[in-house]
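Just below is one structure, and these are the notes that go with it.
With one protein chain removed, the remaining protein chains of the complex are shown where they sit.
Let's turn to subunit A:
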Amino acid sequence: MSTVTTTKPAPTAPGPAPVDGRPGEGRIGLRANLRHIGALVRRNALQIKQDPESMFDVLFMPIIFTLLFVFVFGGAISGKGQQEAYVNYVVPGLMAMMGMNIAMGVGTGVNDDFKKGVMDRFRSMPIARSSVLIAKIVVELGRMMVAIAILLTVGFMLGLSIKTSVFDLLLSIGLSAVFGASLMWIFILLGLTMKTAQAVQGMAMLVLMPLQFGSSIFAPPSTMPGWLQSFTDYNPLSNLADAARGLINGGAVAHPVTVTLIWSVAITAVTMPLAVRKFRQKT
């Protein structure tokens, strides 16, 4: 009859429940934390399964962007009939852009998600509140990997060639993921701060457009006016695009890789604690 006894709610206080308030008491250990993140990642993955349309952006964005840019701008930038050369230029850049676009989606998702009653349940449970946010990031990184896989597939079909090694390609993907994850913290913070998902979207577009087009993603900055060149020099997206380009096409990568990593660490160091704090205090 053990199953019957287990259905009974314990009427008394649960077993080990010290009365004293030592600050570390009840802290969640690393293994428990990973288990919680795992359960929440599963939740997010099941949501995607339930709502496959939420993968449309990841599936179609890389296809449409690559085709558009290669065939619309490719000839203009690399010369008529020279689209293939532009493929090798733009695909690494688009890899950087994918990270940014997907990160933007996290903000609106968080805003929606966190209005739901289930967040109250999570926040009233004995789990680290950051695990809810980290799970979100893990799932979004997974989505980003799918987008990059599709991007590369389309790229290969249009003539993309890896001039270095598979290892360098993987490094460029890893770098995009690191930078993408840091951006997600910004958008999570926005999503937690702003009132509606539309507001988040509007704000994100304002930040996104100049960063994307004022960069080396689509065209070499050498033809841009001086002041814009100085902007693109420090634009993390330029550096990420340059780094990915160098890793895939060969060339010096130390500088752009370093700048990208510094940006990633700096952004994460500032926005992650703020986002976790904001989530903790949300009422």
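Observations on the model:
We adopt the following convention: a residue touches a chain if its C-beta (ideal position, glycine included) is under 8 Å from a C-beta of that chain, and two chains touch if they have at least 3 such contacts; residues count from 1.
Criterion: contacts and distances are computed from a predicted model.
Set against the options "ATP-binding cassette domain-containing protein", "Heme exporter protein B", "DsbA family protein" or "NADH-quinone oxidoreductase subunit L", the UniProt name belonging to the omitted chain is "ATP-binding cassette domain-containing protein".
Across A:I28, A:I162 or A:M224, the single residue that touches the chain missing here is A:I28. Remark: the residues of subunit A touching the chain excluded from display are 3, 6-19, 21, 25-28, 32, 35-36, 38-40, 42-43, 46-47, 50-51, 115-118, 120-127, 283.
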